[in-house]
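Input: one structure, supplied below.
Of the protein chains in this complex, all but one are displayed in their positions.
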Amino acid sequence: MSKFEALAGNEAVATAMRQINPDVMAAYPITPQTSTVQKFADFVSDGLVDTDFVTVESEHSAMSACVGASAAGARVMTATSANGLALMWEIVYIAASNRCPIAMSLVNRALSAPINIHCDHSDVMGIRDSGWIILFSENGQEAYDNIIQAIRIGEHPDVLLPVAVCQDGFITSHSLERVEIFDDADVKAFVGEYKPQWPLLDLEHPKTYGPLDFYDYYYEHKRQQVEAMEHAHRVVLEVADEFNRKFNRNYGLFEPYKLDDAEVGVIVANSAAGTAKVVVDKLRDEGLKVGLLKPRLFRPFPAKELSDALRHLKAVMVMDRSASFGAMDNAGPLFLELVAALALHGVQVPVADYVYGLGGRDILPREIEQVYHDALKVAETGQVERMVTYLSVRE
Amino acid sequence: MATKLTPKELSKRPERLSPGHRLCAGCGATIIVRQILAAIDDPVVIANATGCLEVGTTIYPYTAWRVPWIHNAFENAASTISGVEAAYRSMVKQGKIPEQNVKFLAFAGDGGTYDIGIQALSGAVERGHQFLYVCYDNGAYMNTGIQRSSATPYGAHTTTSPAGKVIPGKQQFRKDLTAIMAAHHIPYVAQAAPSQWRDLMKKTRKAVNCGGPAFMNVLSSCNRGWRHGTNETIEITQLAVDTCYWPLYEVENGEWRLTYKPKKKRPVEEWLKRQGRFRHVFKPENRHMIDKLQAEVDRRWEQLLKLCGEA
Partner (left out) sequence: MELKGWRDIPIGGMILEAGNAVEYLTGGWRAFRPVHGEAECIHCMQCWLFCPDSSILVDPENEKMAGFDLEHCKGCGICASICPVNAKVIKKAKKAGEELARNDTRLCIRMVEEGKFKE
């Protein structure tokens, strides 16, 4: 039996971590992730988990210890944000290349400089090529559900990759929400036991992790990671299916919202999608046929499925909570990937990008409404006036 | 009963580092590793920082390690082994794996220890993980081409502190990392050298059985970087000890103890003149550098004698 609790996003994730009861957690505090590790530390000090909580002296050491523990054969979790992720970036790649199924709560925050502790997606975008599986979460409930599924996805023998579960810093990480928390026993049964195939601590079969590759083998090892990503695509859906059957909540590669009969759609991830849904409802009441697509699985990028879901639209507006400086028209990464996907899957819909919310700049319903009105105009004229708009920046 | 510390008995035990690794002929590092591993009877798990030892022993698809071994990155041998050790503790506590008296080791060069790795090392020992961290100190970033580290001796020529027309080699004295580790007040800290193998092995055993974090700084002669013959490794290491450039001591639960006192303290010049990296300090205009190094060696030696109650 589940129960509903008033929890902030970080606390919901910490609760999931308690229920998962990983063997090791190595983490370093950074705003806005801190309440996650603080709450988890309470669980540790109160004897509610068996986890060995390694209070490392930096994020670089956090991910390093996670890699060591995972290679040893333990189930490992961690959490970080922004510059913490940036500091551990070297090891983030190593975690994926060493095929360590680490589950990480990534509380999205802007990268310095100037230093900004509020939400944007620049941090996660910095690891999109690292080989990690990346999931977006609209709210605390999704973050809770996703981190539980992350364990199963990452540890799947066809995958064996680390998984980052994103949620918006402060916006959902610190906002109280009504979260459905499942029974401890049910979560424990769902995640099951981790059965490492090549643990370092199997003394009977000593093995070497992290050798030197020359140009004769590095490429083959990378090709293996590609294969794992292909499997991940399938595994994410399998795990979501099982999750649905057990916990009665349906997840997929993304969430279409009133999209089937829409004429125009907006693509937006994490908390702003929640705001956008309210806008969609309002505009629908006004008789406008608008819809929303909320990405969930970002890596691997479900290009075909996204293209198919958007094929019928007359205009697609992407909202990016990060910029890729110097990319085509200084667009955001979500836009750049989507445009490539649509082009390669023969979807000829006019597309435009709206960069928003950098450094925690609020995104208001009326601003999203404007995006929809722009979309409708594009649908009418077939012409995109401006490829990339920086929403609500003061000129 | 632990294996008796005699070469005959020790040589009967299985060799944990295989031949066929690609470190240089006469490398001090592998001598150190072999001696350390020979001293430990228990199973070991090793984390190794990037460097000569790591690269030379694990060129894919070959590994010279016959024990569980992980390389992660350059600066994180200590945090990596922290994770392995935490995993072991956690899983043994939960009954997931049996308790097997495993000894956790980290190997890193002076690069991965004095400089880029010092944070991870300091953090790991502060947290009290039960492991032995061995620094094989060859006094430079050897693997990448002999660049200076904070362990490089004063006056040495390295590729980033070259003996040039204006600046004659490294101008700073080396960091005293062993003292820094002693200041962490961990159960066991020692400075050792493979030329005194019995001293090194006794220290190893104390270190792995101290019940907490332990650190050993071991002088590792590098014939490439120091510019001497491949067969002179042990002799030149011993000269560093006998000139008191590299004193052998231990700090056991805060008590400083000198474990080797040279019968006759040799002038540091005798060590310098055997190595090509110091050739330039023998020029008349640079001879004052030898005096400066001698003065510092003497100062640190006197300080150590006081700490060890030998003054």
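Things worth noting here:
By written order: A and B. Residues from 1 in each chain.
One rule holds for everything that comes next: a contact is a pair of C-beta atoms (placed from the backbone, for glycine too) under 8 Å apart; a residue touches a chain by one contact, two chains touch by 3 or more.
Only a predicted model underlies this, so the values are computations on that prediction, with no experimental measurement involved.
The omitted chain makes contact with just one of the residues B:23, B:105 or B:272: B:23. Only one of A:35, A:208 or A:270 touches the absent chain when the whole complex is considered: A:208.
Only one of B:100, B:231 or B:253 touches the absent chain when the whole complex is considered: B:231. By the touch rule set out above, chain A reaches the unshown chain at residues 97-99, 160, 198, 205-211, 213, 216-217, 220-221, 223-224, 227-228. Seen from chain B, the chain kept out of the figure touches residues 7-8, 10-12, 15, 17-31, 34-35, 38, 57-58, 60-67, 194, 197, 229-235.
Everything below uses one rule, namely that only the chains that are shown with their structure count from here on.
Considering their complex, residues 43, 45, 47, 54-55, 58-61, 63, 65-73, 75-76, 78-84, 86-91, 93-94, 96-97, 100, 102, 119-120, 122-124, 126-127 of chain B touch chain A.
Put simply, chain A touches chain B in their complex at residues 23-24, 26, 50-52, 54-58, 60-62, 64-74, 76, 90-91, 94, 98, 200-203, 206-214, 217.
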